[in-house]
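For chain A:
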Amino acid sequence: MVWLLIVVPLLAAVLAFAVSSPTLRAWILPTVGILHLGILLVALTTWRTLPATAWFGLDALGGWVLLVISVLFCICAFYAPAYLALRPDRDHRVLSTCLLGFLGLASLLAQARHPGIAWVAMETTTLVTAPLIYFNHNRRSLEATWKYLVIGSVGIALALLGTLFIAYAAHMGGLQEPLRYTRLMENGALLSRPWLRAGFVLTLVGYGTKMGLAPLHTWKPDAYGETPGIVGALLAGGVTSCAFLALLRIYAVVGAAGEGAFARELMVAFGMLSMAWALVFMIRQTDIKRLLAYSSVEHMGILVFGIGIGGLAAKFALFHLAANALVKSVLFLSAGNIHRSYASKQLPFVTGAIRRTPVSGWLFLLGFLAITGMPPFAPFLSEFNIASGALSTGHILGGTAFLILLGCIFLAMSETVVQVVFGTPSAQRVRTPYKDAPATTAPLIVALGLALILGIWMPRPLQAMLDHAATTVEGVLSARMEVQP
Partner candidate 1 sequence: MMPDLLIALTMLSNFSLVATSRVSKAIQFAVLQGVLLGLMPLAMGLGRHFHIVLLAIAAVTVKGWLIPFLFRRALRQVHIQREVDPYIGYTVSLMLCALGTGLSLVLAHNLPLKAGTEYTLLVPASLATLFTGFLLLVSRRKALTQVVGYLVLENGIYLFGLLLVEDMPALVEAGILLDLFVGIFVMGIVINHIRVAFDSTDTRHLAELKD
Partner candidate 2 sequence: MVRSLLPTMLQFLLHGLTVLLLPPLLPGLIAKTKAVMAGRKGPPVFQLYYDLAKLARKQAVFSRTTTWVFLAGPVGGVAAGLAASCLVPFGHTPAPISFEGDVILFAYLFGLARFLTILSALDTGSSFEGMGAAREATFSALAEPALFLGFAALAKATSSLSLGTMLAFPGSLTARFTGPLILVFAGWAIVYLAENSRIPVDDPNTHLELTMIHEVMVLDHSGRPFALVLYGASLKLLVLGALILTPALPRAPQAWQNWLVFYAALGLLAVGVGLVESAMARFRMTKVPQFLVAGVLATGFAFLLLLV
């Protein structure tokens, strides 16, 4: 039944391309979103062990990531109609099609049991997301798209090479197709070390580019800066999650092969570098969307850092995936609303948001506080536990640096946010007709509410899922890897 998760959105994409009425088309998104989420939830409640020969299927890790993406998509989808209504100037046939296509491909990726399929899914994701960035059809967005496309394609090509390397490592180990993850992990000991290492390096660089780890993140600020908030939210929470998942699969294989230490070092290093690099560009950042883009770089860094630390930190890195996605959607969408209202996203012009767009202003502020780790929001749990995981497993230096970086990033980010949110709207700025309406704010409130709930309470099944996902990432084929046809 999980194949529905792939097929439904893709069909819907075709439908969206066919439908001529914009309003109708706009409403396809939430419908499909809720449908997808529903199917997924049903699927996740009925775990059944997967036959070793299956090419598709959700295990705990894939299920977790897909759940995050699906929820995120729902939020954006429910925001979409109102937003698209605000943009009558742009035809959104392509936009809707690509959004739905992305959902389908993400589902494909999450269910892929074979690195090749995963790679294909990732590649096609690049394909469908490029037009999203070009939504505004102006020079700036074109430039952003071009950069995204070239850098992304190069990255993905490297990922392919890496995948081939790992395949060759297996080939040397005498393994035959189909090289499912399970098989690779079971026979980790057979894999040829040099090829495995090289393969991991290549995939790390490749998928890292798609994730946006510094210094491979250079496309990110441009892309996020020039797209509508809704696309930004999906890129920051969705596409990155896909790439992260693809990377984690390889990481798990490497771990199972006993090369974990090697991989961990790389992950931690990339995490640190990403956070530091993001910090530099957050200082005095006047463009709120670029600010969020760098924040996204930072949080990708946190993810890989946590994974690299392992144990508790790894588990909470996966948790952070959800936390980050939810809060980032709040931030991007509210930033989008503010952008709408001021017709600018630059600092000297955008001030006093809580006066001109009260709801969005508050949401932006709260989102900022949440993402920087204020309890009781979910990111607090993950950041605190990643830090404490690092410190309590002897990564004193790493943990300290992690905390220091968090502090500096807060310093940098807060300066901009405070100026944007508080004060009085600058007079010379003409006021656009945009006003906060329930349609453009309710999804955000829901997202923030979810982040809040997740920070306080988590249903047992989800916890179990998270635990299994964590063990999988650690390269351990957990006894009952919950999978289902």
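Rule of thumb we're sticking to: a residue touches a chain if its C-beta (ideal position, glycine included) is under 8 Å from a C-beta of that chain, and two chains touch if they have at least 3 such contacts; residues count from 1.
On how the list was made: all candidates are chains of the complex that A comes from, given by their letters.
Computed from a prediction, not measured in an experiment: that's the story for all the values here.
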| item | value |
| --- | --- |
| Complex member in contact with chain A (any copy), out of 1 or 2 | 1 |
| Of all residues in chain A, those that touch candidate 1 in their complex | 114-116, 119-120, 123-124, 126-127, 130, 134, 139-140, 142-147, 149-150, 153-154, 156-157, 160-161, 163-165, 167-168, 171-172, 176-177, 179, 192, 194-195, 198, 221-222, 225-226, 281, 285, 290 |
